[in-house]
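Here we show just some of the chains, and they stay where they sit in the whole.
Labels run A and B following the written order; every chain starts at residue 1.
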Amino acid sequence: MGLKKGEEYLQSIKSLGLKAHVLGETPEDLPEHGLVAPSQKAVAFTYDAAHNSETRDLFCTESFLCKDVVNRFTHLHQSAADLVNKVKMQRYCGVQTGCCFQRCVGLDAANAIFSTTYECDQKHGSHYHERFKDYWRWVQQADLVVDGAMTDPKGDRSKRPVEQPDPDLFLRIKAHRPDGIVISGAKLHQTGMLNSHEILVMPTLTMRPGEEPWAVCCAVPTNAKGIHYIYGRQTSDTRKLEVSKLDVGNPVYGGQEVMTVFDDVFVPHERVFMNGEVDFSGILVERFASYHRQSYGGCKAGVGDVLIGATALIAKMNGVDRASHINDKIVEMIHLNETIYSCGIACSATGEQTAAGNFQVNMLLANVCKLNVTRFPYELARLATDVAGGLLGTMPSAADLADPLAGKYIRKYLAASPEYDTVDRMKVLRLIENLVAGAGAVGYLIESMHGAGPPTAQRIMIRRQAKIDQKIDTVKHFLSIK
Amino acid sequence: MGLKKGEEYLQSIKSLGLKAHVLGETPEDLPEHGLVAPSQKAVAFTYDAAHNSETRDLFCTESFLCKDVVNRFTHLHQSAADLVNKVKMQRYCGVQTGCCFQRCVGLDAANAIFSTTYECDQKHGSHYHERFKDYWRWVQQADLVVDGAMTDPKGDRSKRPVEQPDPDLFLRIKAHRPDGIVISGAKLHQTGMLNSHEILVMPTLTMRPGEEPWAVCCAVPTNAKGIHYIYGRQTSDTRKLEVSKLDVGNPVYGGQEVMTVFDDVFVPHERVFMNGEVDFSGILVERFASYHRQSYGGCKAGVGDVLIGATALIAKMNGVDRASHINDKIVEMIHLNETIYSCGIACSATGEQTAAGNFQVNMLLANVCKLNVTRFPYELARLATDVAGGLLGTMPSAADLADPLAGKYIRKYLAASPEYDTVDRMKVLRLIENLVAGAGAVGYLIESMHGAGPPTAQRIMIRRQAKIDQKIDTVKHFLSIK
């Protein structure tokens, strides 16, 4: 089969015939829909980069599973260096697309399931690990996009799954059949789901005895019977439907979020990787979450590079790039962005091998990484807003630029540094707007906060991983305290 | 004439017959246009509040100019208590409209011009002050909305007005006529201009000898011949044009920004309040800016209250309002918001009388106030995003809620605390989205950064006002250093 090109990927998704509710309609040709197409192009970028001579080495690697060269987005990490390369690859994708490219979540899910199933089998005598290897070998060879589906709706947050009035508010096994299971529930915030071939369903939190129906991990195709998609509505999304591409900011790529409903979806046994083993639900969640928190140290730093570049460029266009306070703000943006990246690298370089053989990130540092991601992009956005100027909130539309009279005035009065074209200046301002207050801000800000779990989830993990008692003991010893 | 009601105000604007370029069109009935109407309603609120028995005392006061009771939005402050009341009134408007209500800028301009013209006349023997009093008496009695127009396009920021290739990049007196002057140029970022009856044009920076044509202050009606308006395009603005009001977030009110072009506009002498007196241009700019920076201590605290209330409400709806970290974040939001307000109050309570008799805010503290406004709303928005959850970026549209199948799933899976209706929860989430990443964020975030000048402008003023040499002398004395 071999590594697909972007165009082949796009065809393969088209052939799935997925349907979704989008702004009150169910478009016939979903992948061509204006809201969807930019996000598919972002995923397609991850395919083309594996064929590009400059990036092939970073994007391709040999799989120990199938012995073929595979796209790193489907790789089971064999070393700390693999983990570092993952982050480098993500930063590269971020800087090239300026948005969420959506393909990490399945990669992170696969690595977590790989090691968890191994340990589960060791303890429970189950056979999930081999099943998963078979499944993932196919994914690698077919070069597929896999969505990792974790986030349940959760209903009333003060109640456990078993206590919710509606048991579906956490996705569950509704029925057992001789040939498989039937699942029911929903997964929210599914980034890039509609651009995926497959879904890896995982539990959303540590289940307890008595909550076995909710301890389920399995794979289903995105076009499985019973699955329904409802598109997420995002800030400024409909600009993507307009004729001119100027106002949208990011001219090619974009993100996507979808609510996914599993209305009695059947899953055959060979695609089930956890079936009630509540004692491994928490382990799976923590591992997946840690991988995914590492990911943000790459991708968001990449998007940060775009914002920094755009900010430095608008400063030149405005003629203020030599002002010391402007320079200071850009340096601060770089500093914060590289701090995020450093955390991504650090949790990778200190990663360790699991019993199953693949490499797990340093869980303390991966959570530290993500916690910084819930903060620094906001400050980058604030500084970019400062440097860019008030036009971010007041600039006329592309449609008015096209009007003879209004266009004349816009060109006359938005001229700044004579070295740059006025419409180019508008493009840069719209790109910055996209990232700090437009459609791109959903990925760069809201997702930085909540993707891979909100900050409180990271704080809990940091507390748990930090070996505070060991620090206390050191101090006691230091002070001769018994 | 007396105090207008909101409805009368709306009629009075309608009768002006203003035209503007909006998204490529020039709508026939501009005030009824979906993008414009919400912003007019916000201004209308300031009229109705003067008739409401609960707020009348705050919104009405006696004018020393015309001896009538006038709306405080046209008042020339007679005491520090007046300045404090201005801030209280602004906070109230902010909390009731959840957006920029646009009427402060003329108020701030009037108070600055009142005292500056007095001092200019004293020095130069000009007669601007009486002219301005006549003008403003009329504004008070007719209860008008006045836009204050300061921000020139500025072109290449590294060049002075006189050095720009296009002299219009700073608005200027293009010709002197026996009966008045002709002005040419543009003012950007004009909040609420289209909802105003009158415009007070002011210079944008301290002009130097040789730059007399750019040292101009005058009043023109918004429907004057030669004025052209081009509507500013804002994040998520077109949601206001949609059928359902759910997705727009703020169901009634909204902001507005417009680029205003003055293409050879004639101004009769009796409406000219500065005509080349470069030595007063900087004074006028600083005073206006300081008043306007005080304003932000009121209005943005008011919008902050809306965001805090919405955040506290969504926490209840999600069932997490008893979690200590949630409580902590809400307390932090309150703390930051009240710090902004405190600065607004402080620069008012320590305000001082000018030679002309009205009261000027404490210029050091007014700039401190605004500098905090360029920071804290961003942190409030970040914390609100944290508490609200990822649905801010992924929630389905109102159109899909109206679909029988999708709507069923949305209601099932977005249910949270049983004490609240799911659609109400969606409303609150859309309101938060509006303020942190939607149309409201233009007013709450971008305008907080750049309105009344960007942070660097405040830093320069703080440096100038802080009497650092006096602090150094105290330390020298303290340490017996000569």
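Simple rule for what comes next: a contact is a pair of C-beta atoms (placed from the backbone, for glycine too) under 8 Å apart; a residue touches a chain by one contact, two chains touch by 3 or more.
Keep in mind that what you see is a predicted model, and the values were worked out from it rather than measured.
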Subject >> Overall copies of the shared sequence [whole complex; 2 in view] >> reply: 4
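Assume only the chains that are shown with their structure count from here on.
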Subject >> Inter-centroid spacing, subunit B versus subunit A (mean Cα positions, whole Å) >> reply: 38
**OP:** Within their complex, state which residues of subunit B touch subunit A.
**Re:** 21-25, 151, 153-159, 165-166, 168-169, 186, 188-190, 228, 230-236, 238-239, 247, 257-259, 261, 318-320, 322, 325, 374-375, 378-379, 381-382, 385-386, 389-400, 402-403, 405-406, 409-410, 412-418, 433, 437-438, 441-443, 445-447, 449-451, 454-456, 459
